[in-house]
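The other protein chains are all here in position, but one chain of the complex has been omitted.
Order of writing sets the chain letters: A, B and C. Residues in each chain are counted from 1.
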Amino acid sequence: MKIAGQISIDDVPKMYPLLSRAVNPQYGEKGTRVVEVAGVRFGGDRPVVIGGPCAVESHEQTVGLAHAVKRAGGDMLRGGAYKPRTSPHDFQGSGLEGLCILSIAREQTGLPIVTEVMDPRLVGEVAKVADMLQVGSRNMHNYTLLAEVGRARKPILLKRGMSASLCEWLGAAEYIAKQGNLDIVLCERGIRGFPSGEYSRYVLDLNVIPAAKMLTFLPIIVDPSHATGVSAMVEPASRAALEMGSHGLLIEVADFSLGVPRCDGLQAIDATALARIVKFAYAHGVSVREPAQVG
Amino acid sequence: MKIAGQISIDDVPKMYPLLSRAVNPQYGEKGTRVVEVAGVRFGGDRPVVIGGPCAVESHEQTVGLAHAVKRAGGDMLRGGAYKPRTSPHDFQGSGLEGLCILSIAREQTGLPIVTEVMDPRLVGEVAKVADMLQVGSRNMHNYTLLAEVGRARKPILLKRGMSASLCEWLGAAEYIAKQGNLDIVLCERGIRGFPSGEYSRYVLDLNVIPAAKMLTFLPIIVDPSHATGVSAMVEPASRAALEMGSHGLLIEVADFSLGVPRCDGLQAIDATALARIVKFAYAHGVSVREPAQVG
Amino acid sequence: MKIAGQISIDDVPKMYPLLSRAVNPQYGEKGTRVVEVAGVRFGGDRPVVIGGPCAVESHEQTVGLAHAVKRAGGDMLRGGAYKPRTSPHDFQGSGLEGLCILSIAREQTGLPIVTEVMDPRLVGEVAKVADMLQVGSRNMHNYTLLAEVGRARKPILLKRGMSASLCEWLGAAEYIAKQGNLDIVLCERGIRGFPSGEYSRYVLDLNVIPAAKMLTFLPIIVDPSHATGVSAMVEPASRAALEMGSHGLLIEVADFSLGVPRCDGLQAIDATALARIVKFAYAHGVSVREPAQVG
Partner (left out) sequence: MKIAGQISIDDVPKMYPLLSRAVNPQYGEKGTRVVEVAGVRFGGDRPVVIGGPCAVESHEQTVGLAHAVKRAGGDMLRGGAYKPRTSPHDFQGSGLEGLCILSIAREQTGLPIVTEVMDPRLVGEVAKVADMLQVGSRNMHNYTLLAEVGRARKPILLKRGMSASLCEWLGAAEYIAKQGNLDIVLCERGIRGFPSGEYSRYVLDLNVIPAAKMLTFLPIIVDPSHATGVSAMVEPASRAALEMGSHGLLIEVADFSLGVPRCDGLQAIDATALARIVKFAYAHGVSVREPAQVG
């Protein structure tokens, strides 16, 4: 049967030659391109743990959490200044003010910052503050934005679209790479499936980790917060992701003493749980299981 | 069980008050807001049929097809000048030149034009030529683009994201509406499901048509070309969509005597099949089944 | 990438040689094997409409509905005596008593009966009453049952599993055919997808109809009641199914004056709506669109 738009995964190297393991033999069968973000090394000798609030809500909240993430042993701070929300009437993030707060949090803690950018016209502005730019799940297919962040000369965290095939995800990464920027870290964050909403927010798709590693040399991390949507699942899902070969974790952390977060509080964990995850990450990392690394 | 990010469909009117039937009683239980595009009326007394090439490839191809669509009885011309492709190395559309060709095709045939815009910075430029701006499936969650087209004062064709819930789709439309532009036509184009790729490209989800009509007063049309991905299915799927209550169709048409289209040829039909669909649309339209219309 | 268990749809004729169009050229490219059930012809010159209650609850309810289906122009009576329910503590059907009631309903109306059998040990007993045996969606993969009904020398209505690929569905039919029984009618009844539960019960997958017709000569009908799960969608979905090429419909009908049905009342329609569907079926059937039939 002839169907439009079908791509076999084995034909895809020609779709993403810049990022394909098959086309770039210098990485060998298992080598990873290490992506450095202000000294933090994705794909290096141990998994990276990124923690922080879903949204930057206030100076107190974000700077406080940054210190907590630092104390827990986290490597980087996450936090959204621009938030993609299902309704335009919901809180859309604190914008520029949020970027300033993130900047202060970095100054006080030394943690590099990853934050989302959604508007191609704001890439320059966000890149002034962020150490790493995040392209969110809803914008994975936004090729205009991908090309723009590709020109930004900052490392990019590229989340998987919530129903993107692996081929589409690698194609999206290739849009960034085509602009000369190969400092890309992939991030699995759960896919939409029939169980979505019954007992978890999305379906955590760990199979994609070894599959992605077979096809590309880019590092890949996991966001267990969105992938589960349930605070109590975040810690076991973090361990599972690392065992499956994830090069790191992106985790939403909240200080529940400040009240319920304005965004996605049901999937946040506290700093104590984060510290246990960091400890696990150090002890059980990818490096132990996959010694060969190519820089 | 508490899961982050869950929305019940019955709670959503507050997420899209501008477009919710429940919040806007002037449309009654069944009334549709008629969206006019240069004399073509979506949600009016008969379904609208839009035909044309997937991508504008050449003057000859597009102008020729415009005449063929006109002769077949089509109401509007579609054609992509900017094409979102999975790989950045594939043909990305002919851009400005394509817009010029569409302009000529309209001049010669009188058919209004709908064409996709992907870059918020190009909305003004595309809006100079297009009678209706299309936001494609891959950009349904691109809130930056949605706000920009909302400010463009042109009618918008908003395709459903390939795995968007109905709530997310209406939320996306609300981003446009919030800028003061309520001239929005929804377009179902197939969703991703387990059968995708086995015997059709996507799963044609006709249930969403009556569901959307219960929740909003916006007109809704169907793209049977992408929803099936198989030329032989396009005609029966068109009839099925109209019987399910679709206010129109967006169909890819090719002139196979010119060779295989550069993009998605396996889902295109010829002008003869389009003419049969137009005839069916005139005879079996929504107006027959749902007499009450609110303008 | 090598993955266990993968089957290309183009390789499948060898998986179901008895039912494959490619292997049985006597049916040509479009011919259908007509399956006769007590004079009712599936795949014949017009679509078949089957109506009746979800479950046989009482003599009054079922016999009353049988008369209503008859008056509405329906061809056959459906009704479950054995009901597969998610919980063992729910009403499981009226069993033997239900079969007796169905028998009386047939005697009074002349409508042939289709009813579900779940236990291979009861096939003989159910076959004494039923004119056609239904294998339900939950038992499509129950190969023991399939072989047993294949030996029963009664026509079989084989519902698609709620997440069965087309290949798996045809393989299930082949289990019946292998026992010498080729009187099989396929029935699409909605598939599980991410929208299940948001605005409809399942996703009505009409693309599978033309796809199945390309691969096999068996007739195929649609159950719009389960596929939508919403009474108001059943009538438009019935029309859509017929336009897509369905050879018939299996519809749940209720007499709401008797109170709410014990099972799936939200997806039932009344006899007046059924009569409209019958009228549409007679006027717009597959025969009009696909004249060539092979018996």
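Here is the rule we go by: a contact is a pair of C-beta atoms (placed from the backbone, for glycine too) under 8 Å apart; a residue touches a chain by one contact, two chains touch by 3 or more.
Here the structure is a predicted model, which is why all the values come from computation and not from measurement.
Set against the missing chain, the residues C:168, C:183, C:205 or C:235 yield one that touches it, C:168. Think of the hidden chain as still there; on subunit B it touches residues 1, 9-10, 163, 192-194, 196-197, 211, 214. Interface with the hidden chain, as seen from subunit C, comprises residues 1-7, 14-17, 84-90, 118-121, 138-139, 141-145, 147, 162-163, 167-168, 171, 174-175, 178, 192, 197, 199-201, 225-226, 229-230, 264-267.
Hidden from this view is one chain, which touches subunit A at 9, 163, 165-167, 191, 193-195, 198-200, 203-211, 214, 227-228, 230, 232-233, 236-237, 239-245, 289.
One rule holds in what follows: only the chains that are shown with their structure count from here on.
A turn of 180° superposes the CA atoms of subunit A on those of subunit B, with the angle given to the nearest 5.
Averaging C-alpha coordinates per chain places the centre of subunit A 32 Å away from that of subunit B. If you average the Cα atoms of subunit A and of subunit C, the two centres end up 46 Å apart. Contact with two or more other chains is made by residues 1, 163, 192, 197 of subunit A.
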